[in-house]
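Of the protein chains in this complex, one is absent; all others appear in place.
The letters A, B and C name the chains in turn, as written, and every chain counts its residues from 1.
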Amino acid sequence: MFRKILIANRGEITIRVIRACKELGVPTVAVFSEADRAALHVRAADEAYCIGPAPSRESYLRQDRILEVAARCGADAIHPGYGFLSENAAFAEACAAQGITFIGPNPRAIRVMGNKTTSRVAVHEMGVPLVPGMRENLQSEAQALEWADRIGFPIMMKAAAGGGGKGLRQIHRREDVAAAYRAARAESLAAFGDDAVYLERYIENPRHIEIQVLGDRHGNLIYCPERECSIQRRHQKVIEEAPSTLVDPEMRRAMGEAALKAARAVDYDSAGTVEFIVSGKSREFFFLEMNTRLQVEHPITEMITGIDLCKEMIRSAAGYVLPFRQEDIPCHGHALECRIYAEDPDNRFLPTPGRIIGLRVPGGPWVRDESGMYEGLDVPIHYDPMLSKLVVWGSTRERMITRMQRALSEYAVKGVKTTIPFHARMLRNERFLSGDIDTNFIDNEFQPNDEAREKPNEDIALVAAAIGAYRRDKEKALGRSGIEEGPAADASAWKASGRVRRDPGF
Amino acid sequence: MFRKILIANRGEITIRVIRACKELGVPTVAVFSEADRAALHVRAADEAYCIGPAPSRESYLRQDRILEVAARCGADAIHPGYGFLSENAAFAEACAAQGITFIGPNPRAIRVMGNKTTSRVAVHEMGVPLVPGMRENLQSEAQALEWADRIGFPIMMKAAAGGGGKGLRQIHRREDVAAAYRAARAESLAAFGDDAVYLERYIENPRHIEIQVLGDRHGNLIYCPERECSIQRRHQKVIEEAPSTLVDPEMRRAMGEAALKAARAVDYDSAGTVEFIVSGKSREFFFLEMNTRLQVEHPITEMITGIDLCKEMIRSAAGYVLPFRQEDIPCHGHALECRIYAEDPDNRFLPTPGRIIGLRVPGGPWVRDESGMYEGLDVPIHYDPMLSKLVVWGSTRERMITRMQRALSEYAVKGVKTTIPFHARMLRNERFLSGDIDTNFIDNEFQPNDEAREKPNEDIALVAAAIGAYRRDKEKALGRSGIEEGPAADASAWKASGRVRRDPGF
Amino acid sequence: MVYIGTHQGRTTRAKVVEPRPGLFTVTLGEKEYHVDFLEPQPNIYSLLIDGRSFEVDVDAKPGGDLFDVFIRGDHYEVEMVEEKKKKLAMRMGKGATGRQDMKSPMAGNVRSVLVQPGDRVAAGQVVLILEAMKMQNELKSAIDGIVASVTAREGVAVAAGDPLLVVEPWEPQFPNV
Partner (left out) sequence: MVYIGTHQGRTTRAKVVEPRPGLFTVTLGEKEYHVDFLEPQPNIYSLLIDGRSFEVDVDAKPGGDLFDVFIRGDHYEVEMVEEKKKKLAMRMGKGATGRQDMKSPMAGNVRSVLVQPGDRVAAGQVVLILEAMKMQNELKSAIDGIVASVTAREGVAVAAGDPLLVVEPWEPQFPNV
């Protein structure tokens, strides 16, 4: 095992890695920007060093400073977390050149998978399905028909010069191809001044489903049951669950084997994730990309498999052999993750930096909080506004959902507004409950903003505010200077004399 | 399902039941003594009613008041938690008489199992093993030999008038029986003025191992993998784990089937626990007693089986059929519970009532806090000093232990001393780590009190105290009145001007 | 004490009496609430009202009569003004001018200012882009109007509540009378 691990990151993922290291008995080194001196990861690590000013470019992305810290403090491994330098092949190579183990896959895997084109070529050679489509533009009506047959319906006619959803045209039947070709060209010419169009398979009810893989340095590689991450806002995942409501055991095995093929294309030897786009209608799946790092949503896979992915990733980087085979990986129950952001759900999800002045974290059975928050934290404006990930497990999907509802109701963050109310509302949504979701769900159907929602306790709010005003005014009248003759003194006198017993409160 | 559930208890178990009810969608009613007005269970429930002064006898044990509250607020079920009225058959009957479901077993089960004699007779008839021994006194040397053979070695010669460990004599070989009989009688006569002695099997390395059972109102009954609760102080469990290091699958099945027999003796129809004393040497097990309620340590069984015992207990009381069969119950990984008490481990474990002025609860993977604590809580002197149960799960026993060490290191309770340092030390003990424990372990071998233990950070403590004194004195010199020219103002000025960038801290 | 409470435009008269310390009677309009009150943690009220238990987080905004109230995940912004004071204020009769002082809804950096003084803007038109926490946020004008002044400067950091720009309602020169 390593002598000392440096974590080149901040926030909750750094806390996650520190916890894994503590359990492995390995000392940890944190690095921090000037904006993060008070952050929890600085206080939780055994050592901590400042590496520059607040902007990431001048701190968390400074490879030279991070490697200098590692050299001086004797760290023999670096965990990059996610984001920042986690998918930077040059950094992985620089670590190796300095004799430091980069806790992640081999640099070639990062490089090949980091590029849309090379990754597609690599996995396609291994037989992993890509979204069927043309790589060039259509030349004729005849060619359009030929390609349509080759790709299979439904298809999408796309304007080469289009973008942002413009210049798209769905075609469901062969007899509509010719007319669509003519119309699309004319339309495209009018809109973009260019009549080039091409064909691609149209994915109905697109769902984002991904497969966690885990490899070691000895050629062993396993996959885990899938995660569904279709609940997205601005192309950002906000709720993830495992397993998916769409996937049955047979499809799970097919996706898992495709993921292993993709991973084997680059001799994958660490924790990674193969992302697929899946048609909610036909249940076909197609390779999107591979993330060569620990994923934000890794905890839900941990909850249904019992595998500590973060710890296994470190062990595998240290040369240990994976302690289980493919047939040992269970798929036990259901897990859900809600990402809690410092954003105001009543105000267009604007980020809400500020100071956390109160915090109560949910607890009890099968509730897991992965957070970098603490009372007194000034949420910095320089970084991602994710405060915490709330994760629950349940033996059935229904129990998982009611448990998350319960956990959300216990979560109190004071000082900044968070997306907790948004999650609470999503978890009451009929379509979400039925599992019939796709990546367009929030954008097209779910009103994330809900200023006008019914708030059932308006009277209680007025009562509380009235008491608040009364107590403030009474205190003011008494001079506020600490002459304790007001309510406080009364109350404590009452308490001291033994609280008057009341009837059972009716 | 029930319309409304009243929980006739306080502390963490009430929070546990409220959480289960929330997840089941059932409104909850809390009752509280005057000492508990501020308690978390009062604030977490949908309704809350005061039922009397602080002493339990005048509040939490007042059946009349609790039933009156239930009647008036329309609760159709009462969960008794553990302790208080949980094993009171008369209360269960009073509930039934009022048309309220008592969430627990049938009253006869409570009554039979609540009595040492009747419970032994009942389970013995079903073929559950009791500690072999005589029910009367020895009359002759010949009878001693005869009984010794019948009981089996090693045996214990006990003085009928003895007690508290006095007048005991171990016998390991047949040829020693006669001499021991004569010596024990003489000794007993001298010590107690009575020479009556009798024989019982001597249990070597006695271990406390118990089996969770779960029944419904339709005659279904299952058992779960065992819990080991041998780490006890003053006959009080302090650390529990599941499964036991002593038990293999065959023994597990044998104990489970014995537990089912015991439960069937009283038509058991709820969650309950059959406790056994087990010889660490011969691995024989003998019935001790059956607890007819949800046990303090139920969470560790939940963690290794995935079964929500608290929820199933409520569902079963509501007439639901158990949703699994015996063969569905897994034994997955290892779970550990540390009970956190408000006691001073550096001062003979004296209770330390006081106010909790700071609290940070551990989080992250597979860590579960079952607590009734909050910042500001005045730990009342009237009740059990248990503040919280810290529970972890691990895929192996070693990982479970390192995870608990990590979780304990994150747990910060300020204002009252707790047993957290005691647990941290126990989890480093060689014998505990090896799993070779018995119920005498703490009393005979482990020094629970350790005022003189090495504290590695004395220098840092002195540095911190010196800085504390310096800052206080500086503030004092500046007049303390809020003229912000002291360190605070300097610091914020420094911050505002952009913290001077420093070299990476060497 | 008697207060006038306002929530989402609806006003209610609230009379507060404290017959015994820790016990309040609050009369909202016609309805009377008997409240067993405790503040177990700063600004967290535990209210027992006819047995119903509410944990309420109440923050008085500094220096004003506005209270941020959180109950079971819902946020209520309540104004609670002493009745006499409110009546006085109402007699002063300050009508809404329609002038919009745009203030920064959060701390961040001004990425771009899309208008300048004198520009005509439509309601809903993006006038400024604010960058915070790696995201760009478009701020829109609430009214049809004319930009009266611009305080925000591109590339400059602002705190929540800092003035950004002012939009005056547009007065048609030749109203269609």
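By our rule, a residue touches a chain if its C-beta (ideal position, glycine included) is under 8 Å from a C-beta of that chain, and two chains touch if they have at least 3 such contacts.
The model shown is predicted, which means the values in this text are computed figures rather than measured ones.
Student: The chain left out touches which of the shown chains?
Tutor: A, B
Student: Which residue, A:I13, A:A45, A:I437 or A:A461, contacts the hidden chain when the whole complex is considered?
Tutor: Going through A:I13, A:A45, A:I437 or A:A461 one by one, A:A45 is the residue touching the chain not shown.
Student: Decide which residue listed in B:D64, B:E250 or B:E458 touches the omitted chain of the complex.
Tutor: B:E458
Student: Among B:F32, B:F91, B:F286 or B:Y383, which residue is in touch with the absent chain?
Tutor: B:Y383
Student: For the chain left out of this view, which of A:R37, A:H218 or A:K476 touches it?
Tutor: Checking the options A:R37, A:H218 or A:K476, the one contacting the hidden chain is A:R37.
Student: With the missing chain put back, which residues of chain B would touch it? List them for me.
Tutor: 342, 346-348, 350-354, 358, 381-385, 408-409, 412, 414, 417, 420-421, 424, 455-470, 472-474, 487, 490-491, 493-494, 500, 505-506
Student: Kindly note down the residues of chain A that lie in touch with the hidden chain.
Tutor: 29-30, 37-38, 42-49, 73, 374-377
Just so it is clear, only the chains that are shown with their structure count from here on.
Student: What chains, if any, are shared contacts of chain B and chain C?
Tutor: A
Student: Need the central chain here, defined by C-alpha centroid distance to the all-chain C-alpha centroid.
Tutor: So the chain sitting closest to the middle is A.
Student: Just curious, how far off is chain C from chain B if you go by their C-alpha centres, in Å?
Tutor: 50
Student: Let me have the rounded angstrom distance from the C-alpha centre of chain A over to the C-alpha centre of chain C, please.
Tutor: Chain centres of chain A and chain C, defined by C-alpha means, are spaced 33 Å apart.
Student: Averaging only over C-alpha atoms, locate the centres of chain A and chain B and give their separation in whole Å.
Tutor: Whole-Å distance between the two chain centres: 37.
Student: Among the residues of chain B, which ones contact at least 2 other chains?
Tutor: 37, 48-49, 374
Student: Could you pull out the residues of chain C that touch at least 2 other chains?
Tutor: 36, 41, 48, 51
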